[in-house]
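With one protein chain removed, the remaining protein chains of the complex are shown where they sit.
Each chain carries a letter (A and B) given by its place in the written order, and its residues are counted from 1.
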Amino acid sequence: MARAMELLFATRTVWAVVLALLVGSILILSAGANPIEAYRVLFGEAFFDRFGFGTTLVKMSPILLAGLAVAIPLRAGLFNVGAEGQIYLGALFSSVAALYLPEMNAILHLSICVLAGMTGGALWALIPALLKTYRGINEVIVTLLLNYVAIHLVSFAAGGPMMEEGAPYPYSAEIPSALFLPLILLPTDAHAGVLVGLVLALILHVGMHYTSFGFAMNTVGLNPQAAQYAGMPVKRQMILAMMIGGALAGLAGTFEVLGVKYRLFHNFSNGYGFDGIVVAFMASANPILVPIAALFLSGLKAGAQLMQRAIGIQSTVVDAIQGLVVMFVAASLALRFQDTVWARILARRREAEAAVQGERSNA
Amino acid sequence: MPEWLQLASLTDVLGTTLRLSIPIAFAALGGVIAERSGVWNIGLEGMMLAGAFGAALGVFLTGEPLIGLLVGMLCGMLLALMLAVLAISLGVNQIVSGIAINLLSIGLTAFFARLIFGLDATTRSLAGFHDWPIPGLASIPLIGPVLFNQDPLVYLLYLLVPLLMWVLYRTPWGLDIRATGENPNAADTAGVPVFTVRYLAVIASGALAAIGGAYIVLAQVFVFTEHMSAGKGFIALAAIILGRWDPIGAVLAALLFGFCDAVQLRLQFANPAVPYQIFVALPYVVSILALVGFYGRVKPPAASGIPYRREAK
Partner (left out) sequence: MPHIEINHVTKSFGAFKALDDVSIAVEKSAIHAILGENGAGKSTLMNILYGLYQSDQGDIQVDGRPIRLQSPREAIANGIGMIHQHFMLVSSLTVTENIVLGLERGLHTIDLAAHEARLAQMSRDIGFDVDPKAPIWSLPMGMRQRVEILKALYRNARILILDEPTSVLAPGEIGSFLAGIRKLRDAGHTVLFITHKLEEVMQVADRVTVMRHGKVVHEVDAAETNTKTLARWMVGRDVVIELRKRETKGASAPGEIVLDARGLVAVDDRGVRALDELSLTVRAGEILGVTGVDGNGQRELGEVIAGTRDLDTGQILVGGRDIVALDVKRRINEAGIAFVPEDRQATGLVLDYPVSYNMALRSYDRPPVSRRGMLDFKAIREIAGRLTKRYDVRLRSIDQPARLLSGGNQQKLILAREIEAKPRLLVVMQACKGLDVGAIEFVQSTILDLKANGVAVLYIATELEHVLDVSDRVAVMFRGRITGLLDRADASTARIGELMAGIASGAAA
């Protein structure tokens, strides 16, 4: 029985999500619709309809990358609440590279765009990283504030120097079609960005769990003082974690330009950086779990639009459900197994065993 | 003499400064109380938004700004209660809790706004507070119109600052709050109900942040729009640090940010050639620069950010 409870505990994030969906169904009821029908349409369209799944994949690309962008710094003990801003910077850098570089080989040009986008995100993340490690300034406030600076910066670029002539609202010229990311689920808009995200999740999983670099990163996150005494480069690991996060978010922004919009739009991101926070928490900052959480959340968002069209519930209900998911996941993470009655039962049994063994070895 | 330095313009800029700092000032005062009790309230942003939503809801339903204010405060306090449960009772990391509260607030307010106000929510103008010139004081040159020709919520702030100073530094409640934020263990053994103190402080901070949000709806724009707090709660977090965790300091810091915002608006109108987005970003940039300049010279309350658990040895 106690062991069954242990299993239930290991999957508590899933239960938190289920609970959030249940509370969400109250919201749907309050909007005058049938929750079962609503969820059926939502998830049916998002996962079992070719077009719907395509939309899910389009949203999954930035959400997955933003999730990784939050998860990696989290492993080093840093809260990257600035993925949103890093997404904007990535889009800005990559679209500048896409629009203003002289003509060249498409593969080379694409690589430069991607690198530029990652650099933009990484540099934007470097600011809070340096302020944190060298001035001790809390990275949460700085990244939060920088989000707004980045959003306005892109508004300025898309509405000023980069604005297409005669455009009705701020957006840039279209990038060369040679740079468009390949589509993966014709005839939908799903592009290759999500595949890159999956590969990166796998690479980061290996990197965090099987390399000495990842070991140092985890140690810095769990106990920076112990890491310092063990000779690990604490500041460097923190800065790198933040920059890797920034680069991943920058990549998310890059793919929005190269794979979806083909232009730099102002206010294009819809809070993907904040979705990344949700995803990273759901995955307990574990890179290999981030795609699963990202798939769920992007399905929720894609399905919401289709649900709005099908049965007329405002898609904002999904924003509310998303908020509930974070709440319940956060609460579930606090329920540490050690604190429960079941843990005490297990511990007592183990203590008894240990005591018996101890007496034997002392004798 | 440049146009904007003339008396009428100066009055105008200072008046705008004050109005723009009010939401930040209320939220920052709330944050000061929560942080002095040892709880880092990242959720200020969400609580402001809830306050704005509640205010719009109250006015939408009754047409009474005062009821709007109360409904707004209630919404902010509800969110604060959730933060308290997460961060104080469950011991969830306070940053995580605050972020969760913000996302929840953004989602719920957006959902209910469309549900209740309908899609035309952003176009319908709501009733709000009007300016109450204080007879006599309002006619003093320069400072009269700036300080004493304002709406009731501004006067509320004037009263709140000395009140909070008194509570924090002169009363048993304030002593409990300060002790709990510095050394909850010591406070606990001295018989201070640490958990109760933190709960009350967080709920008070929710109420104050909500007044800040309600002010935007009831005295500035008279509509509710999705995510209309737009980062002011985060600027309030910077104001708390800049104000050294002190009510007067926090309000002064809020005024500084309000001044940046006012100048930004002024420049936007005066120099349409200069891209306005750069100026809109100014308060955020100034917040960061202010943090860089001031951080580290003062220490935050020692136990701020750390969940308290009674130690069982």
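The rule is simple: a contact is a pair of C-beta atoms (placed from the backbone, for glycine too) under 8 Å apart; a residue touches a chain by one contact, two chains touch by 3 or more.
In this text the structure is predicted, and so the values were computed from the model without any measurement.
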Selected from B:A34, B:L126, B:L160 or B:V192 as touching the chain missing from the view: B:V192
Selected from A:S172, A:T188 or A:T219 as touching the chain missing from the view: A:T219
Candidates B:I116, B:A138, B:L175 or B:V292 - the one touching the absent chain: B:L175
Residues in chain A touching the chain absent from view: 210-213, 215-216, 219, 222-223, 225-233, 344, 347-348, 350-352, 354-355, 358, 361
Residue numbers in chain B that touch the chain omitted from display: 166-167, 170-173, 175-176, 178-179, 182-183, 185-192, 302, 313
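In this section, only the chains that are shown with their structure count from here on.
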Mean-CA-position distance for chain B and chain A (Å): 29
Residues of chain B that touch chain A when the two form their complex: 42, 82, 85-86, 90-92, 95-97, 99-101, 103-108, 110-111, 113-115, 226, 230-231, 234-235, 237-238, 241, 275, 277-278, 280-281, 284-285, 287-288, 291-292, 295-296
List of chain A residues in touch with chain B within their complex: 27, 30-31, 79, 81, 131, 135-137, 140-142, 144-149, 152-153, 155-156, 159-160, 274, 277-278, 281, 314, 316-324, 326-327, 329-331, 333-335
